[in-house]
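Here's the structure we're looking at; comments come further down.
The other protein chains are all here in position, but one chain of the complex has been omitted.
Every chain is named by a letter (A, B, C, D, E, F and G) in the order it is written, and numbering of its residues begins at 1.
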């Protein structure tokens, strides 16, 4: 809230144009649902455009359920990431409609949204093993109303596979490139498109790959322009950012 | 070029609808100016929307000049980054119009472009020492036709300074957040806006900052969503990506 | 023992004002209980104000039992940290009164102490997953006679959650801030209080979090002042130091 | 500001007990002096108990001067750290009273404060080469009104040197231990005192010391209790935190 | 494809000397078998001299089967690396002839090739524990038609063991040296042969070996000449490169 | 073999004072027992004073057995390190006399040797959890004929425990100090003895201990003199080196 | 020397078919020129096919001169690497014929050799800044009698620049790829050639490039096959290995 807005709000209070309670709501009033172990951020849609997503790793199924119920009371759907088959099964029993995406480790509570943009997001992987991270990105983006086109296994060891799909990639409004090992695909794609490229390093590889460090450094140091990077294996983060850009 | 396009082009050749020379130009024909020590990528504007920028660190002033002349022969302006005062002075004598931006270490050859978008880019820094990186981002974005609003020195040690400028930040189409030390500003901004946030870690700090590693890891691991990251001190990369997004 | 005290003690021996045995006890006499595999430091309460705590990781249940019995022979309670359910159950059969704190992995042998200070310690976490580390800190502090107030899940992605609890935090004599991922909460809290802040990085996160390194570096490099840091996941260390400060 | 306080303030506005302007000041009104390149945090004393300190590394002497003048307009003294002889000389010409501490690289503008606590801070170093960091801590603490006792060059290679000064160390309300190389002094001191110990790793050493990493890890992993750690070479941070604790 | 070749091809199309379809095949026509989750690179033999190898780690047995069938439809044998006993057993049921190499974790589908070179590859290990990596290299090389001589457990702790086998090593056309721990064997061999040496660091060791980092750095920094290095535990890469060199 | 010795040997051959076979034995004749998967170094006792020890990690029980039999055919006892209970049981059935040391993970085949030196080795640990590494060192030294005195759990958190045992430590000919966490004990001991100190970092600890890196760096950077270091958890290496020194 | 050869030599001595002196020469007789500060390896040509190269970094010009004179007494040319302009000038005065290669920091004493192979080595760089490393590789290879073709500045940001030169690269017997930043060029080239590829990471870049670590990891983890790697900036090592392979 800027100084100007603040001034106006306070004047409205002074002039009894707005009640103290309502002003309080406007000022501090970012809504929160306190569950003891969690303060669910029910105000997030208003603030950032998206409801809170539940990162399920390290949470018990009971904690996930309570947080999901709290969010679902205000939102038409809830995205749960990094959730395994067992926890998802437990949660699904409490909701009328939900879908578990096995290879993305994602659970979506509520109905699938309609696609609300004309443009699409291209999600590109270097190899077959990068697909789980790609699916996390894809499900995230689809849950937030985006049209997603998948282009999988087009790494630079056989670069003609990439060129064969180039028109799909170049037609997207934003491109997500997902690669492990040395992650070189990102730089090649970056040099061929005029749209934002979001790079996701994966922990696929061995030896001096150091659990994704190799691909991460490659992407951060890319000689191509227009590339930004998210955390290792962070498909959700890439899908989220791609959705924000695709909705601009 | 997709298989379909390729088929059509080859048929056109077979039908003499297009000359061999022209087809060659369309196929391989990404234009290059070979200077011996450099293959200038004169085709880049067509491919990625932007001409090649000259990264001047580690190049001699003579090399920079020749590359700049090669690009300027096709483009209306050339951006040179990481260029010091002496090299810039040498280059400027060979061009009619050019501007050296001292605190950004940038040289722009040619006239300043008009702003060609209605939306603007907000560039935010945590501290005073982050300003050179911020200016590199700002000059880059302005050279590519963007409107830039600067919000400097609003780090979280005095978080009210950030809130006072929040309306500027929230009004932008894309936000660049630049911070050294522990880089916490990024996460706070990320939780307050519904636009893409590009984070730039800087090497400002000492001790276990490890030349920007601390801020880099902070930004990659942010608990806030919608944040993507570029290399340490890479103001140019952030300005470039912000421009791509701002022009969507 | 200073030179002056030493002189006085030796004069007292020379003057037969104190027996050789007693002098020996005063000089070398830091009491130790030697168990073969362990030299239990029974003198620690006199020296540092607190009895020895048993760090149970890597010790057998039999070793823990013998050390606990040795300490309990001189102290009214014993704190065992990093102890799992099975080992705790084994130990509890040998003592009349004891409590196992499941989510803190702590066992307290003996009765709960009364709160012996007027001020309190605030223990703040960024997320739900940080709670086990926070509980280790809380149980430690409570076992040493402190009043603890818990403020959980107020990370900066929804910073209004923090502001809603700010009066609890600002009212404490010492604040413990516990965060994983990028740990940015520490810097924000550090800029808002005038009391010592002890930061605990946790290993919560993934990818380039590198098992807590990200949060550790953030906290060490904080742009806010008045912050000191303990080891990754070291809830005990934070609770201990907070207790020392709270008792000043 | 808590919800309760907010409610009361808004009611006071509604009841015209307080003007809109004054309420605005109380709400957003963390005072800031905007210098373009810096937003000086003039509200910090009220919030954290201490005015903003100027970290001079990477700032020009003109920037430092303007920030110093802005703070000095509200505070009775200003601390500048990491300032060299030349910059300090430039600044000193603009103020009536100031002192430059050569081996601490600190400049204090304004008069020396009286000691305002009965207890004192002990600042202990392992070696002679750690003294500059120790002096930064000492000048910081003294500028904030503390009594400081220095105990220098008592590293564990000759541990009797430490024991000879033990009564000074044990008599302090808070102990700052500063060590490079392997930093073992911290653990020994930690085992002998019942007061908070703040450890400062220094970059003194060579080879696998890795610019202070060795001492930093030692201190974070100390087997002694009651130790918290600040950044490598961060004498200011240690002096600041020690002052906060000493004033409790 | 060079500009000249391109010109000629296009002229041939224009002159109807070659059909559009055929030209397309020559231009883009790197053959690909798209399986949805994988784009099998069926063109690789023509391009690099070797068919695509299946790296099985992180792929399901069903995925491996489909890729293997796709490649086997065009090639006389398929090499599967990093495949365990169970997956291999599943695959073997679908092919008439195949061999599983237990200590190499390799499966070869199809018949064993004849040795097609006169020279041989020497594969040398420092210890017994390095043998699995060595066998991966050996099976790879043998599958590609090479004669392989194994020299195992000749590390420098008993350097006479190496000298006793020196004539086998010096007689090879290319030498693969495989070592864990400190990897010193590479430098000694490098100083005694006049043939290319390919070094493979293994993750054998403990403590500051850091999963092969120690041996990797040793090999990269070798004071001997003529040594090049592949990734930690990358027996396949070494066998492949050795085969390329042996076939020159 | 020096040039002089070589000349003399060759002259003896020329003069038929020694047979070709015997000369061959003297020259190349470092005896080796080739088992296919291993080249057992049967010459090592003559060369380094000690028979080859079997490092069992990563070897099958059958491999260990064959190597042990090969060595035992020439030596009166064989030391197997890093061997678990099951493998040891399998091996023990094939030898008349053998002892398995459970907490050292060592198996000694053959009879216990008499102590063959007057001086003794002191093995000192900081904590109870360091004992397994200490026992590996102790059994190694005892198997090589040394008298060993154990001083366990005397870490610096209670430094009086160390002083109480100082005469045992100072009376040794060589001191092995074993510590995890921050490893500070090494520096304190190093400052109090005039004998060689061998330091063994252990992987005991958590968080930023990084599996022993913290203690390793501490020991390498010790401000005390006369300290040398072996690999993390390398009790065998320390026991071996201590034995070499104790036998001087 | 193998056992068989040894036997034969000794029998020849016993039969007086060869003198003791000559046998000694054959056995130990690797020739060495001892300069006090250096043992010049004059036997290296016989053993590895190449004379010793002088790595000049960290040696005085007088030391370099003496070593060069010692080698030149037996060889027709001497290669000095990492030598600056001043040292080279000093050395050149002492030899009749020599050439200093400025941008390679190489000095070649003696005449340029004739090209002695029919095949050639392709040396490829990603950028202009990689040229000094490339020139070190090229001069090394040329000094050892190879034909070298340079392909500079064809990085993947403008991948058509690479394709335009592909026939030169594919025609080589061995390819050296030199790249800094993220080093992605290596993987693309590796997927397009059927010859050995030697990758050289350079320290060109900034931020998280970490002095070449980024490119090094990229190359070690390449998804393309047939790639081996040398140390960061090690143009000499690449040129040497390429020469060994080119001469096969």
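Here is the rule we use: contacts are C-beta pairs under 8 Å (C-beta built on N, C-alpha and C of every residue); 3 or more make two chains touch, one makes a residue touch a chain.
These figures come from a predicted structure and were not determined experimentally.
Considering D:47, D:161 or D:247, the position touching the chain not shown turns out to be D:161 (whole complex).
Across G:63, G:92, G:170 or G:194, the residue that sits in touch with the chain not pictured is G:63.
Among the residues D:54, D:131 or D:223, only D:131 touches the chain that is left out of the figure.
Summary of contacts with the chain left out: across E:51, E:191 or E:239, the touching residue is E:191. What chain F contributes to its contact with the hidden chain is residues 1-5, 47-50, 53, 163-164, 166-167, 173, 191-196, 198, 216, 220-221, 225-232, 237-238, 240-241, 244-245, 248.
Where chain D meets the omitted chain, the residues involved are 128-129, 131, 152-154, 157-158, 160-161, 163-164, 204, 206-209.
One chain of the complex is left out; on chain G, the residues touching it are 28, 30, 32, 36-39, 41, 43-44, 47, 52, 57-59, 63, 201, 203, 212-213, 216, 231-234.
One rule holds in what follows: only the chains that are shown with their structure count from here on.
Of the two chain pairs shown, A-C and C-D, the one joined by more C-beta contacts is C-D. Distance from the chain D centre to the chain F centre is 49 Å, each centre being the mean of its Cα atoms.
The mean-CA centres of chain C and chain E are about 54 angstrom from one another, to the nearest whole unit. The multi-chain contact residues of chain B, meaning those touching 2 or more other chains, are 1, 3, 28, 157-158, 163-164, 191-192, 207-209, 213, 216, 220-221, 225, 231-232.
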